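Could you have a look at this structure, given as structure tokens, before my questions?
Only one protein chain is missing; all other protein chains are in place.
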Amino acid sequence: MKTGHVGRSVPRLDALDKVTGSALYGFDIELPGMFYGATLRSPCSHAKIIHVDISEAIKAPGVRAVITGKDFPFTFGGSIKDQPFLAIDKVRYIGEPVAAVAAETEAEAQDAVERIRVTYEDLPAVFDPREAAGEDAPLLHPDLGEYTRFGPYDVVPGTNICTIRRYKHGNVEKGFSDADEVFEDEFSAHSVSHSTIETHCAAARYEPVSGEFTIWSSNDRPHRAIRELANAVGIPINHIRLIVPYVGGSFGGKSTLVAEAIAIALARFTKGRPVKATFSREEELTATQSRVAAWMKIKTGVTKSGVLTARKAEVFWDNGAYASYAPGVALRGGLTVFGPYRIPNLELDSRLVYTNKMIAGAYRGYGTTQVTWACESQMDMIAHKLGLDPLEFRLGNGYVENDRYINGQVLRDVGLKETLEKASREIGWGSGRKRISASRFRGKGIATTIKGTVTPTESFCIIRLNNDASITLLMSSAEIGGGQKTVLAQIAADTIGVPIESISVQNPDTFVTPYDHAVASSRTTYHMGNAVRSASQQLREKILQVAATLLGLDCNRLSLAEGKVFEEGKGERMHLDALMSKRFGGKGGEILAEGYYTSAGSPLLAAYSGLEGMSSIFWMYGTHAAEVEVDVETGVVKVLKIAAAHDLGRAINPMTCEQQIEGAVVMGLSNTLFEEFILAGGRVLNDTLSDYKLATARDVPDIVPIIVETRHTEGPFGAKGLGEPAAAATAPAIANAIYEAVGVRIKDLPITPEKLLAALKRKKVAN
Amino acid sequence: MKRLKPFTYFEPASISEAIEILAERGNEAYALAGGTDLLVRMKRGEIRPSALVNIKGIRDLDQIRNEPGRGTHVGPLVTIAGIGNDLRLCSSHPVITEAARVLGSPSIRTMATLGGNIGRASPASDMAPALIVLGARVAIGGTAGKREQSVEDIFSGPGTLRIQAGELISSFFLPEIAPRSGAAYLKIGRREGMDCALVGVAVQITLGEKEKEAIDGRIALASVGPVPLRAARAEKVLFSGPLTEDRIKEVARVASDEADPIDDMRASAWYRREMVRVLSSRALQKALARAEGGKEG
Partner (left out) sequence: MTIAIDIKVNGEQYRVELEPQTTLLELLRDSLRLTGTKEGCGLGECGACVVLVQGRPVNSCLMLAADANGCDVVTIEGLTMNGALHPLQQSFVDEGAIQCGFCTPAMVLSAKALLDRNPEPVEEEIKEALSGVLCRCGSYNKIIRAVQSAAERTRQSV
């Protein structure tokens, strides 16, 4: 079959809607008779709710409903069912929803919220996960042992330890004694905000007679969101419909019930009229989700010639007050602390701990970003101490084809070396530190990363060949900005044999578009791509069967390309619209195909006995090489260039791959240099974008995205994934470049000018 | 996002009308210029005006008028973008256009006004240090009539001016600058784009006959005290001899000492002091080079 679209930078299908302003996002949803919701939030980090007085609020102009946790006493959770829609008897973080108002206008809802009075009784609070893991720490979830769990998460009841993962392979003590040098270092990766420009927003409608919910929301995993709701309130899934318009960015943040929780709870009380809840930027920065912060202790053994012998890692992950999707971070994300390296002896102790702060959940990279920070910083420290070139050190230990992953899975399509070579060549590796002026120095740094994808998961899709030969692709992969629609349409177009212009990709609607795990974990091109391919193949076969019958020919003599049926040796025989017309006549009809893909049971996942759960259906490799300029008088770091090479299997659409790489580099740079939550006793002080700083157009370096293709055997046209790895390698590449430039090592993110300047001064004093 | 609460709205046609309304309502009424500070404070719930007096309808408050031989009058409603793009000011008083061009973002600059910026009296104001080193004066109108004072003296505390309820800034005056003058405004933030000054330094000097010797000069600092700070002790060092590298360093050191920063969520006092030292030195070097280069101001 002709592969006309795959591999080409086909213009994005959603571009026209977006550039003309006609794209409708969750933020734009407007429904007849709609009310507006506003939320009262806890000012206490940890407290009992003694009394909630809504009497003044209920009288306020325009108010239709005022509710508290007692009115909607359900809990939900993506991993562990621990989170109330509205706090019921206790609040566990500043910002936790305590009450909500539905009113005719947004202003009236906000006014009414101000009239609600709550009495709290303070409880001791804990903010550091290392402290919270201790025996005497105040307990956030005394009933932890009784919560329903939706995954193999080991909780430790009676403590704040939400998930504990221990892993051993070989004998690290022997590995350390075999080593010539042992390095022991501590690192920390801070919590950061997704800061999507579109805040969290959702509208919900509850039909009182049938007991059905309809929800419109910017959400990247609609089927899992409705499952959370179904599990929470005890209604069947076919009573919940979630419609996802365009999403103004997610990066993992729009993944569970956030604004949805407020809209859903209020809708229950507005007699069938919809309620919309839109979060303010302040709510975004204080009461949604953040990246899971991590404190990491890494001990690594190495021979003097630079061969890694052992690594032991202890990680404390900061959950915040509720689990959300963080357990998977501790369970899986932490494993990449070993990097893409052959290390014979391994040990990991990974603990996710509740603290009285904003919820930490899924964030682009899912734990890999944090541990890569530690791993790749230490790799450079080791290289420098041993007098080795950091690039050669990584090449020497890095995975190659047919190496085994830590659980025994055989690694195939390993593009690691190529990413290291290409990124380092592009940056001009080996030029060393340069002095530009009395106060400015330049240096280069490199960092590499490995990331898998959540395995196994399921993706389904349906393709409809309409009466006029136009095609509708029904699948639940939301367009969150990564070009999901376009890439999947390209796969469909080439597999079926039609021009891409004839394909329309609908937005997710859980009543119509079948199950998908999520747009997350860099999984969509691969998993939904395979489901689309499967459905496309089925559709193609059905079309050719019809053609064969209509033409009185053997099916094997026919092919489909560009929307036309061709006969071998004879050329074009029939257009697709003519085929449909002939097949169905004036009464009409359609041809339907379905596709399904799961990675479960794939032979690629085979591993040491009992450890198959650690395999990933594909592994992504990426290397970033950064050049920075440091002003040693101000501590300001200017990133001049980042060469970002990524092994993504196959670039279905090179342009969208570049978008992902560049975008994740900018996000990584912003996280590293500009962003941090400034906390005082659990309260986020910098709750506006003037003080929670994101990179602007003036802050971005020259970014060179480099695509490396290794053709995965089971991926659609050889594709793997890309969305996340580029977020991980940027931070350590920058830190390593800073080290080359000025000889200072920062181990705790973020790298702020003040922190760097203080370190430079200390170094000067020490010398 | 937060919605504004209702208020009574006035569009006076003259300054006297505006002043009358403001005087009558006292602290309950605010003058609305560009709105880029006022509306933010209202949405954050920091202030709750029952009345807004939109002064943008008043004629002639948005003019830039040069009085040859004396200086330039700048109306309070001249926008920051208007100042940044003004070719005359760029030539006659470049430090004010330099400051205007680094304030906020292009869209904020379109709306924000000089009067609003000074009226907000933020110690982090970019415009205040520039006006101070220019020796600028401000005319204030009120029910008791007009009065005039130097911009430097108008700030009484963070967010407060020496101005009564019912008074309105009616005009700024930038005295003409002597030949062989040079100035610079430098600021540092947490990122390159769209940032409030973590520290801002404005320097203006006028050279005399002897090489590198300043006969006039001023230094003003942003974000290192409760009000925009005039570094008077550092200025004394400016005049103590030729501006060699060492003297420049000394000026910067004294300015750093003179600064009175606090620790806050954006930076520590220590870092701010360091940045005063670094930026003062760099700004002074720039101002000197410009003065020597023969360009005005």
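First chain written, first letter: the chains are A and B, and each begins at residue 1.
Going forward, contacts are C-beta pairs under 8 Å (C-beta built on N, C-alpha and C of every residue); 3 or more make two chains touch, one makes a residue touch a chain.
Keep in mind that this is a model prediction, so the values were computed, not measured.
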Given A:Thr148, A:Thr688 or A:Thr713, the one touching the chain that is not displayed: A:Thr688
- prompt: In the complete assembly, which of A:Asp349, A:Glu426 or A:Glu662 touches the absent chain?
  reply: A:Glu662
- prompt: Of A:Asp82, A:Glu96, A:Glu198 or A:Glu754, which residue touches the hidden chain?
  reply: A:Glu198
Contact partner of the left-out chain, one of A:Pro11, A:Pro73 or A:Gly589: A:Pro11
Task: Name, in rising order, the residues on chain B that touch the hidden chain in the full complex.
output: 1-9, 11, 32, 35-36, 39-40, 43-44, 52, 54, 56, 81, 104-108, 110-111, 192-194
Field: Residues in chain A touching the chain absent from view
entry: 9, 11-12, 14-25, 27-28, 30, 194-199, 246-249, 251, 280-281, 480-483, 655-656, 658-659, 662-667, 670, 688-690, 694-698, 700, 702-703
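Note that in this section only the chains that are shown with their structure count from here on.
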Rounded Å distance, chain A centre to chain B centre (Cα mean): 44
Query: Which residues, counting only chain B, touch chain A once they are in their complex?
result: 1-5, 188, 190-196, 265-268, 270-271, 274-275, 278
- request: Going by the contact rule at the top, pick out the chain A residues touching chain B in the complex.
  value: 105-107, 110-111, 199, 278, 280-282, 633-636, 673-674, 678, 685-686, 690-691, 693, 695-699, 752-754, 757-758
